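One structure below.
Complex shown without one protein chain; remaining protein chains in place.
On to chain A.
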Amino acid sequence: MEKMKLKMLYSDFKPDIDIIEAELEKALNSTSHVLNDASLHLLRAGGKRIRPLFVLMSAKFGQYNIERMKYAAVPLELIHMGSLVHDDVIDHSDMRRGRPTVRSQWNNRVAMLTGNFIFGRAIQYVSHIEDPKAHQILARTMVEICNGEIIQIEDKYRTNQNLKDYFRRIKRKTAILIESSCEVGAVVANVDPLNTQRLKRFGYYVGMSYQIVDDVLDFISTDKQLGKPAGSDLLQGNITLPILLMKDHPKITRFIERASKGEVTEAERLEMLQIVRKSDSIKKALEISDRYLKKAMKEVENLPDNPAKKKLKEIALFIGKRKF
(Lines give C-alpha, C1' and ligand atoms only; values in the text may rest on other atoms or scores of the structure.)
Protein backbone atom coordinates (compact mmCIF):
# COMPACT_ATOMS: atom_id res chain seq x y z
CA MET A 1 0.00 0.00 0.00
CA GLU A 2 2.71 2.43 1.06
CA LYS A 3 4.85 1.43 -1.89
CA MET A 4 1.90 1.99 -4.23
CA LYS A 5 1.44 5.48 -2.81
CA LEU A 6 5.10 6.25 -3.38
CA LYS A 7 4.90 4.94 -6.94
CA MET A 8 1.95 7.24 -7.63
CA LEU A 9 3.87 10.20 -6.25
CA TYR A 10 6.80 9.41 -8.51
CA SER A 11 4.58 8.93 -11.57
CA ASP A 12 5.17 12.41 -13.04
CA PHE A 13 8.91 11.80 -12.87
CA LYS A 14 8.78 8.15 -13.90
CA PRO A 15 10.66 8.49 -17.23
CA ASP A 16 13.38 10.60 -15.60
CA ILE A 17 13.65 8.41 -12.52
CA ASP A 18 14.04 5.45 -14.89
CA ILE A 19 16.95 7.28 -16.52
CA ILE A 20 18.50 7.87 -13.09
CA GLU A 21 18.01 4.20 -12.17
CA ALA A 22 19.75 3.10 -15.37
CA GLU A 23 22.56 5.60 -14.75
CA LEU A 24 22.99 4.32 -11.20
CA GLU A 25 23.41 0.82 -12.52
CA LYS A 26 25.90 2.08 -15.09
CA ALA A 27 27.80 4.08 -12.49
CA LEU A 28 28.24 1.02 -10.30
CA ASN A 29 29.64 -1.04 -13.10
CA SER A 30 33.15 -2.16 -12.24
CA THR A 31 35.90 -4.31 -13.70
CA SER A 32 35.88 -6.12 -10.37
CA HIS A 33 33.28 -8.84 -9.90
CA VAL A 34 33.28 -8.38 -6.15
CA LEU A 35 32.68 -4.63 -6.36
CA ASN A 36 30.02 -5.19 -9.01
CA ASP A 37 28.20 -7.75 -6.90
CA ALA A 38 28.55 -5.79 -3.68
CA SER A 39 27.34 -2.46 -5.03
CA LEU A 40 24.62 -3.81 -7.30
CA HIS A 41 23.44 -5.96 -4.41
CA LEU A 42 22.76 -2.76 -2.50
CA LEU A 43 21.28 -0.94 -5.49
CA ARG A 44 18.84 -3.74 -6.23
CA ALA A 45 17.78 -3.99 -2.60
CA GLY A 46 15.73 -0.91 -3.41
CA GLY A 47 15.48 2.35 -1.56
CA LYS A 48 13.13 5.23 -2.15
CA ARG A 49 15.51 7.29 -4.29
CA ILE A 50 14.19 10.38 -2.56
CA ARG A 51 17.45 12.26 -2.95
CA PRO A 52 17.52 12.12 -6.76
CA LEU A 53 13.82 12.94 -6.75
CA PHE A 54 14.45 16.10 -4.72
CA VAL A 55 17.24 17.07 -7.11
CA LEU A 56 14.88 16.77 -10.06
CA MET A 57 11.93 18.47 -8.38
CA SER A 58 14.08 21.44 -7.35
CA ALA A 59 15.49 21.70 -10.86
CA LYS A 60 11.96 22.13 -12.20
CA PHE A 61 12.12 25.72 -10.90
CA GLY A 62 14.95 26.46 -13.31
CA GLN A 63 16.29 25.24 -16.65
CA TYR A 64 15.43 21.57 -16.45
CA ASN A 65 17.34 19.18 -18.64
CA ILE A 66 17.54 15.57 -17.51
CA GLU A 67 20.75 14.94 -19.45
CA ARG A 68 22.46 17.56 -17.31
CA MET A 69 20.50 16.92 -14.12
CA LYS A 70 21.47 13.26 -14.01
CA TYR A 71 25.03 14.34 -13.19
CA ALA A 72 23.68 15.90 -10.01
CA ALA A 73 20.96 13.37 -9.14
CA VAL A 74 23.05 10.20 -9.46
CA PRO A 75 25.90 11.34 -7.13
CA LEU A 76 23.43 12.29 -4.38
CA GLU A 77 22.09 8.73 -4.31
CA LEU A 78 25.61 7.29 -4.55
CA ILE A 79 26.85 9.34 -1.61
CA HIS A 80 23.89 8.05 0.39
CA MET A 81 24.62 4.46 -0.66
CA GLY A 82 28.36 4.71 0.04
CA SER A 83 27.72 6.01 3.52
CA LEU A 84 25.26 3.17 4.22
CA VAL A 85 27.93 0.59 3.32
CA HIS A 86 30.43 2.21 5.70
CA ASP A 87 27.75 2.72 8.39
CA ASP A 88 27.11 -1.00 8.39
CA VAL A 89 30.78 -1.56 9.20
CA ILE A 90 30.58 0.93 12.06
CA ASP A 91 27.33 -0.54 13.40
CA HIS A 92 28.37 -4.14 12.71
CA SER A 93 24.98 -4.55 10.98
CA ASP A 94 24.09 -7.84 9.37
CA MET A 95 20.92 -6.79 7.57
CA ARG A 96 19.93 -3.77 5.50
CA ARG A 97 16.64 -3.46 3.61
CA GLY A 98 15.95 -7.10 4.40
CA ARG A 99 19.18 -8.32 2.82
CA PRO A 100 22.59 -9.21 4.21
CA THR A 101 24.88 -6.18 4.34
CA VAL A 102 28.06 -6.02 2.26
CA ARG A 103 30.14 -6.48 5.40
CA SER A 104 28.21 -9.57 6.49
CA GLN A 105 28.17 -11.13 3.03
CA TRP A 106 31.87 -10.45 2.38
CA ASN A 107 33.80 -8.69 5.18
CA ASN A 108 34.61 -5.22 6.54
CA ARG A 109 37.49 -4.64 4.15
CA VAL A 110 35.36 -5.41 1.12
CA ALA A 111 32.71 -3.07 2.52
CA MET A 112 35.30 -0.31 2.95
CA LEU A 113 36.51 -0.76 -0.64
CA THR A 114 32.93 -0.90 -1.93
CA GLY A 115 32.06 2.32 -0.11
CA ASN A 116 35.21 4.00 -1.45
CA PHE A 117 34.42 2.79 -4.95
CA ILE A 118 30.88 4.20 -4.70
CA PHE A 119 32.13 7.54 -3.31
CA GLY A 120 34.71 7.65 -6.10
CA ARG A 121 31.99 7.09 -8.69
CA ALA A 122 29.82 9.79 -7.10
CA ILE A 123 32.57 12.38 -7.40
CA GLN A 124 33.60 11.21 -10.86
CA TYR A 125 29.98 11.56 -11.97
CA VAL A 126 29.48 15.03 -10.59
CA SER A 127 32.76 16.16 -12.15
CA HIS A 128 30.82 16.42 -15.41
CA ILE A 129 29.41 19.59 -13.90
CA GLU A 130 31.88 22.44 -14.12
CA ASP A 131 30.14 24.84 -11.72
CA PRO A 132 32.32 24.83 -8.55
CA LYS A 133 29.31 25.85 -6.44
CA ALA A 134 27.69 22.41 -6.93
CA HIS A 135 30.96 20.75 -5.86
CA GLN A 136 31.29 23.01 -2.84
CA ILE A 137 27.81 22.03 -1.65
CA LEU A 138 28.47 18.31 -2.13
CA ALA A 139 31.91 18.42 -0.55
CA ARG A 140 30.62 20.30 2.49
CA THR A 141 27.84 17.74 2.75
CA MET A 142 30.28 14.81 2.74
CA VAL A 143 32.35 16.43 5.48
CA GLU A 144 29.29 17.28 7.55
CA ILE A 145 27.86 13.76 7.25
CA CYS A 146 31.15 12.50 8.72
CA ASN A 147 30.99 15.06 11.48
CA GLY A 148 27.45 13.87 12.24
CA GLU A 149 28.63 10.27 12.40
CA ILE A 150 31.56 11.20 14.63
CA ILE A 151 29.20 13.00 17.00
CA GLN A 152 26.88 9.98 16.94
CA ILE A 153 29.73 7.73 18.05
CA GLU A 154 30.69 10.16 20.80
CA ASP A 155 27.07 10.35 21.96
CA LYS A 156 26.51 6.59 22.04
CA TYR A 157 24.90 5.34 25.26
CA ARG A 158 25.25 8.88 26.67
CA THR A 159 22.11 9.32 28.72
CA ASN A 160 22.73 12.93 29.66
CA GLN A 161 22.22 14.29 26.16
CA ASN A 162 19.46 16.73 25.35
CA LEU A 163 17.17 17.57 22.44
CA LYS A 164 19.70 20.06 21.06
CA ASP A 165 22.31 17.30 20.81
CA TYR A 166 19.81 15.13 18.95
CA PHE A 167 18.79 17.82 16.46
CA ARG A 168 22.42 18.75 15.84
CA ARG A 169 23.16 15.12 15.12
CA ILE A 170 20.28 14.38 12.75
CA LYS A 171 20.84 17.63 10.90
CA ARG A 172 24.28 16.41 9.93
CA LYS A 173 23.42 12.75 9.66
CA THR A 174 20.38 13.06 7.39
CA ALA A 175 18.89 16.48 6.84
CA ILE A 176 21.97 17.91 5.18
CA LEU A 177 21.90 15.35 2.35
CA ILE A 178 18.27 16.15 1.51
CA GLU A 179 18.98 19.88 1.90
CA SER A 180 21.91 19.48 -0.51
CA SER A 181 19.81 17.48 -2.96
CA CYS A 182 17.43 20.42 -3.25
CA GLU A 183 20.20 23.01 -3.32
CA VAL A 184 22.36 21.19 -5.89
CA GLY A 185 19.30 20.58 -8.07
CA ALA A 186 18.53 24.28 -7.97
CA VAL A 187 22.12 25.40 -8.56
CA VAL A 188 22.69 23.08 -11.53
CA ALA A 189 19.38 24.19 -13.10
CA ASN A 190 20.29 27.86 -12.54
CA VAL A 191 17.37 28.64 -10.23
CA ASP A 192 17.65 32.22 -8.94
CA PRO A 193 19.43 32.62 -5.56
CA LEU A 194 16.29 33.51 -3.54
CA ASN A 195 14.37 30.43 -4.63
CA THR A 196 17.51 28.29 -4.31
CA GLN A 197 17.60 29.28 -0.64
CA ARG A 198 13.92 28.42 -0.25
CA LEU A 199 14.44 25.02 -1.81
CA LYS A 200 17.48 24.47 0.39
CA ARG A 201 15.50 25.29 3.56
CA PHE A 202 12.64 23.10 2.34
CA GLY A 203 15.09 20.20 2.00
CA TYR A 204 16.46 20.81 5.47
CA TYR A 205 13.03 20.79 7.13
CA VAL A 206 11.91 17.72 5.19
CA GLY A 207 15.18 16.00 6.09
CA MET A 208 14.69 16.68 9.80
CA SER A 209 11.13 15.34 9.61
CA TYR A 210 12.34 12.33 7.62
CA GLN A 211 14.89 11.33 10.25
CA ILE A 212 12.46 11.82 13.15
CA VAL A 213 9.94 9.56 11.40
CA ASP A 214 12.73 7.07 10.71
CA ASP A 215 13.63 7.06 14.41
CA VAL A 216 9.98 6.54 15.35
CA LEU A 217 9.57 3.72 12.83
CA ASP A 218 12.52 1.93 14.40
CA PHE A 219 10.32 1.43 17.48
CA ILE A 220 6.83 0.99 16.04
CA SER A 221 7.50 -1.14 12.95
CA THR A 222 7.83 -4.90 12.90
CA ASP A 223 11.18 -6.62 12.35
CA LYS A 224 9.89 -7.72 8.95
CA GLN A 225 8.92 -4.21 7.88
CA LEU A 226 12.30 -2.86 8.94
CA GLY A 227 14.35 -5.74 7.55
CA LYS A 228 16.24 -5.76 10.88
CA PRO A 229 15.27 -6.09 14.55
CA ALA A 230 13.01 -3.28 15.78
CA GLY A 231 14.73 -1.14 18.39
CA SER A 232 18.15 -1.62 16.74
CA ASP A 233 18.98 2.07 17.18
CA LEU A 234 18.77 1.87 20.92
CA LEU A 235 20.49 -1.50 21.04
CA GLN A 236 23.43 0.15 19.28
CA GLY A 237 23.39 3.03 21.73
CA ASN A 238 21.83 5.64 19.46
CA ILE A 239 19.52 7.62 21.67
CA THR A 240 16.84 9.00 19.38
CA LEU A 241 13.94 11.38 19.90
CA PRO A 242 11.33 8.92 21.28
CA ILE A 243 13.83 7.85 23.95
CA LEU A 244 14.95 11.40 24.72
CA LEU A 245 11.32 12.27 25.35
CA MET A 246 11.07 9.51 27.95
CA LYS A 247 14.65 9.01 29.00
CA ASP A 248 14.01 9.31 32.70
CA HIS A 249 11.91 6.16 32.57
CA PRO A 250 13.84 3.84 34.94
CA LYS A 251 13.46 0.75 32.76
CA ILE A 252 14.75 2.59 29.72
CA THR A 253 17.75 3.93 31.63
CA ARG A 254 18.50 0.41 32.80
CA PHE A 255 18.05 -0.90 29.26
CA ILE A 256 20.59 1.60 27.88
CA GLU A 257 23.03 0.58 30.58
CA ARG A 258 22.63 -3.10 29.71
CA ALA A 259 22.79 -2.37 25.97
CA SER A 260 26.12 -0.59 26.47
CA LYS A 261 27.48 -3.84 27.91
CA GLY A 262 25.89 -5.96 25.18
CA GLU A 263 23.80 -7.81 27.77
CA VAL A 264 20.29 -7.24 26.39
CA THR A 265 18.21 -10.38 25.92
CA GLU A 266 15.48 -10.84 23.30
CA ALA A 267 12.80 -10.68 26.02
CA GLU A 268 14.22 -7.38 27.24
CA ARG A 269 14.23 -5.97 23.71
CA LEU A 270 10.57 -6.86 23.29
CA GLU A 271 9.73 -5.39 26.67
CA MET A 272 11.55 -2.16 25.78
CA LEU A 273 9.57 -1.93 22.54
CA GLN A 274 6.30 -2.32 24.47
CA ILE A 275 7.26 0.41 26.93
CA VAL A 276 8.15 2.85 24.15
CA ARG A 277 5.10 2.03 22.07
CA LYS A 278 2.76 2.51 25.04
CA SER A 279 4.32 5.81 26.07
CA ASP A 280 3.30 9.18 24.65
CA SER A 281 6.81 9.80 23.31
CA ILE A 282 5.93 8.42 19.87
CA LYS A 283 3.06 10.89 19.57
CA LYS A 284 5.23 13.75 20.83
CA ALA A 285 8.03 12.88 18.40
CA LEU A 286 5.61 12.83 15.49
CA GLU A 287 4.28 16.24 16.56
CA ILE A 288 7.79 17.61 16.35
CA SER A 289 8.18 16.03 12.93
CA ASP A 290 4.93 17.74 11.88
CA ARG A 291 6.29 21.10 12.96
CA TYR A 292 9.22 20.63 10.60
CA LEU A 293 6.85 19.60 7.84
CA LYS A 294 4.79 22.76 8.33
CA LYS A 295 7.92 24.86 7.99
CA ALA A 296 8.76 22.95 4.81
CA MET A 297 5.29 23.67 3.42
CA LYS A 298 5.71 27.35 4.17
CA GLU A 299 8.87 27.42 2.07
CA VAL A 300 7.03 25.74 -0.81
CA GLU A 301 4.25 28.34 -0.61
CA ASN A 302 6.79 31.08 -1.27
CA LEU A 303 8.13 29.40 -4.41
CA PRO A 304 6.90 30.66 -7.80
CA ASP A 305 3.93 28.91 -9.38
CA ASN A 306 5.05 25.70 -10.99
CA PRO A 307 3.52 22.21 -11.29
CA ALA A 308 6.47 20.90 -9.23
CA LYS A 309 5.16 22.86 -6.21
CA LYS A 310 2.28 20.46 -5.71
CA LYS A 311 4.65 17.50 -6.06
CA LEU A 312 7.06 18.90 -3.46
CA LYS A 313 4.18 19.20 -0.99
CA GLU A 314 2.89 15.71 -1.71
CA ILE A 315 6.30 14.10 -1.34
CA ALA A 316 7.00 16.01 1.87
CA LEU A 317 3.66 14.89 3.30
CA PHE A 318 4.29 11.31 2.29
CA ILE A 319 7.67 11.37 4.01
CA GLY A 320 6.14 12.74 7.18
CA LYS A 321 3.36 10.16 7.24
CA ARG A 322 5.15 7.15 5.80
CA LYS A 323 4.91 3.74 7.40
CA PHE A 324 8.18 2.22 6.14
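Please note the rule applied: contacts are C-beta pairs under 8 Å (C-beta built on N, C-alpha and C of every residue); 3 or more make two chains touch, one makes a residue touch a chain; residues count from 1.
The rule is short, and it goes like this: contacts and distances are computed from a predicted model.
Asker: The complex lacks one chain in this depiction; which UniProt name from "Heptaprenyl diphosphate synthase component 1", "Aldehyde dehydrogenase", "Sulfate transport system permease protein CysT" or "Rod shape-determining protein MreD" does that chain carry?
Answerer: "Heptaprenyl diphosphate synthase component 1"
Asker: Taking the entire complex into account, which one of A:Ser11, A:Asn65 or A:Ser127 touches the absent chain?
Answerer: Hidden-chain contact among the options goes to A:Ser127.
Asker: Using the touch definition from the top, which of A:Phe117, A:Tyr204 or A:Phe219 touches the missing chain?
Answerer: Here the residue in touch with the unshown chain is A:Phe117.
Asker: Please output the residues of chain A touching the missing chain, sorted low to high.
Answerer: 30-35, 83, 86, 89-90, 92, 106-110, 112-117, 119-124, 127, 130, 132, 135-136, 138-140, 142-143, 145-147, 149-150, 153-154
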